[in-house]
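Complex shown without one protein chain; remaining protein chains in place.
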Amino acid sequence: MFLLRLAARNVFRRRGRTLIISSILVLAVAMFILFESLMVGMMDVSFRNVIDFEIPHIEIARKDYFTESEKSHTLPIGKRFIPEDRLISDVQKLKGYQAMTGILEFSADFISGRYEFPVRVRAVDPDTFNDVFMNSQYIVAGTFLDGNGPGVVIGSRLAEFFDLDVGEYFVMRFTDIGGSFNTIEGEVTGIVTTPHPDINLTTVFVNREHAAPRIGVEDLAVTQLMVRLEDRELASSQSNALMDTLGGNPLQARSYREGADFLVSLEQWGYLETYFLLALFLLVGAIGIISAVVLSAIEREKEIGMMKAMGMGESSILRLFMLEAGGIGVVGGALGCLIGAVIIFFFNTYGFDMDIFMDFSEIGVPVSGRIYGPWNFDAFLLIFVIVVIVSIIASILPALWAARKNPIDAIEKR
Amino acid sequence: MSLLTLEHVDKTYGQGDLQVHALNGVDLTISKGEFTTVFGPSGSGKTTLLNLIGALDRPTSGSVVFLDKPIGSMNRHEQAAHRRFHVGFIFQSYNLIPVLTAYENVEFALKITGIRDSKKIHSQVTDMLDHVGLSELMHRRPNQLSGGQKQRVAVARALVKHPKLVLADEPTANLDSKTSKEVIEVMLRMNRELHTTFIFSTHDPMVMEYARRMVEIRDGNISQDTER
Partner (left out) sequence: MHLITIAWRNLKRHGLRTGIALLAVAAVVLIVIFSRGFVKSLTESSFRLYIDNMYGHVRITTEEYALREMLLPLDHMMDGFNSAGISSMVEELEQHSSVRYVMPRVRFGAMASRDDDMVRMMGIGIDVQRERTYGALAEDISSGRMIKEGNEILVGSGLMEDLKAEVGDRVTLVFSDAFQSLRGRTFQIVGVRDSGVSDLDNVIFYVPLDTAQDMLWLDDEASELLVYTYSTDTTEALLADMRTLLHEQGSDEYLAVPWNQANPFVEMYSEMDNIMFAAYLLFVVMGTIVVVSTLTMIVRERTAEIGMMSALGLSSREIMGVFILEGFFIGVIGSLIGSAVGGLLTLYYSQAGFYVEAFDMFTSEADILIEPVFYLSFSMENLVFSFIMGTVVVTLASFLPAFKAAKLEPVDALHYGDD
C-alpha cells in the first residue's frame, strides 16, 4: 500500500515526463479507438445493406444450392423447391420472426438497344417481398412491382449503362428449364437506387407469377425462402435452430453472415490490420515506458541506493518501478480514452463521408455515403487494460536493472 | 559484550594493475553501547570499513561476524534482511526520499520491516521525531528543510526501528559547525537513552571529541585504537 502511494507520488513528481511518455500511449489508444470504430461502423453499414437488400437474416434453400450458385456461372434454377406448410409454420415459430418471402432467382442477359449485360433476376412476390426487403423504399423513378405485369425494376447503375428510363423497352434472355433460350420482354416500371451498390448494377426484379411459367417452373416454386428477424443478433442461433428442425428435409438454412463471406473476410482483414497497427503503436509505447523507467532510475539512483541500504528488498523496488510504469499506463490509457471519446462523439454525431476516402463500391463493398461510428465501450475497456498491462510488462526488465544496481555506488555519488 | 567482530578483513577493489587495497587485514571488535569514531585522511578506508560492518558489501577475505552471524558471507537478500532489522544508516548527503514528508521518511524505515500496526507506527515515529526535535516540521518535504534538519530526519529514520547498530559515514561533512554540533549531540543522546551502538566516521576534530572510543585508520590499516 505504501509502495502504491510512493509510486503515485513519483509519477506525479515528474508529471512533465509522465505526460510526455504517456502521450505516446495516448496516441496509441486514441488511434485504436478511432480505427476500431471506423471499421465497426463500416462493417455495420455493410452488413445492414446486405440484410436489407440482398440476404436477410436467414436464407433457406435446397441443400447444395449455395455452393452450386457460388461455383457456377449460372444460378441453378433446377435446385428449386415448393415451401411446405410445415416449413412455413416452423419458420414462423422462430424467435424474433418478422416476415418471410419466397424468391426465384435465375441468371439472364439483360438486353436493350445494342447492349447486353449478364444480370441476376429476382422473381419476387411484391407483397411479401416488401415486408422482408427495403428495395421498394428506394425507388427513384416509376413504381416498384405491383400486380403481375411483365415489367421489371432495375438498379440505377444498370439504367445508366443502358441509358434506360421508366417505360422503355427491354428483353431478358435466359435458358429455361428445358435447356432452350427463352425471353421475358416488357417495360421498365421502376428504377431503384439502394445503398448497396452491387444491387444497383447486377440485380433485376420481376414478378414471380409472370416469370415462373416462362422459365417453365411450378407456380409456387422458389429457389430461396428469405426470412427477416427482429434483430441481427438472433440470425445465427435461429438459423442453427432451423437447421435442426429441418432434419431430414432436403433443405438448409444459413444466416446472412454465411452468405456474405466476402464481408466476413474483409472484416477479418480489417481486424488484422487494426491489431497489427495497434501492436506497432504499443511497441513504440513500450520503448517509451522502458525509457521512462530507466530515466527515473538514473535520476533516483541515490534514493534507491538508500532504500536498499535500509534493507528494502529488491522485489519491493521492482514492484515500485512496475507500479510507476503502471501509473504512466493508467494516465496514458485514461487520457487516450478521453480523447478517443471526443473523437467518437463527433464521428457518431456527424459521421464520416466514406466517398472522400475511396469508392468502396468499386471493390464490391456495399457501402456508400456517410458512415457513423458506433460507441463501443468494450473497445475502450480493452485498450485501457491492454495499455496498462503492456506498460507494466515493458517495465519489468528496466525495473530489474534498477533494482539490482549496487547501493554503495549509488550512495557514494555526490 | 561484543556486538561485532572483524578478523583479518581485506578489501580489494578492481583487478590487475588497477587493484586498490582499501583494507589490509583489519581486526576490530565492537561492543554493545559503544559511541565510536573511525577517523583518518581521505581515501584511508573509512567508508569501506563502515560498508563492511553494515553488510552493504562483502570482504575480499576475512570474516565479519555480527552477534554470531557471519554477515560477511551472506548473499544479497540475506544482507538486505539483516540491514532491514539490525542496522541504521546515516550518510553525508542525507539521502531522504524527496517525495515523502519528514514523517513519512521516518515511517518508511518502519514499514519496510513489515510492521502493520499503524498505531504503533504512529507513536514510534512521532516519538522519534520528538527526540530529534522535529515535531513541528514533520509534515515538510525534504526540500523545505535545512541541511541540519534533514540530517536530523536521517538520524530519526536510522533509529526509529531501534536497530542494534547505527552507522554514520561523515554525517556532519555537509554541515556548518553549529549544526554539526546539534546533530552529533542528538546522536549522543540517543546512544545514552536507547543504548544503541554508534559508529561514525569523520575528520572533524570537534566531532571526534564526542566519541568514547577513537579508531584511527591509515592506508587500510588500524593504526591507533584508544578509549577514553
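Note that the chains take the letters A and B in the order they are written out, and that residue 1 is the start of every chain.
Throughout what follows, contacts are C-beta pairs under 8 Å (C-beta built on N, C-alpha and C of every residue); 3 or more make two chains touch, one makes a residue touch a chain.
Remember, it's a predicted structure, so these values are computed and weren't measured experimentally.
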{"item": "Candidates A:41, A:190 or A:288 - the one touching the absent chain", "value": "A:288"}
{"item": "Chain not shown: contacting residue from A:84, A:165, A:185 or A:261", "value": "A:261"}
{"item": "Residue ranges of subunit A at the interface with the undisplayed chain", "value": "16-17, 20-21, 23-24, 27-28, 31, 72-74, 76, 78, 107, 114-118, 161-162, 175, 179, 181, 201, 261-262, 265-266, 268-269, 272, 280-281, 283-285, 287-288, 290-292, 294-295, 298-299, 302, 357-359, 362-365, 401"}
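Everything below uses one rule, namely that only the chains that are shown with their structure count from here on.
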{"item": "Intercentroid distance (Cα basis), subunit B paired with subunit A, Å", "value": "68"}
{"item": "Sites on subunit B touched by subunit A in the complex", "value": "47, 51, 54, 56-57, 76-77, 80-85, 87-89, 91, 93, 95-100, 107-109, 111-113, 157"}
{"item": "Residue numbers on subunit A that touch subunit B, as the complex places them", "value": "2, 6, 9-10, 13, 302-303, 305-314, 316, 407-408, 411-412, 414"}
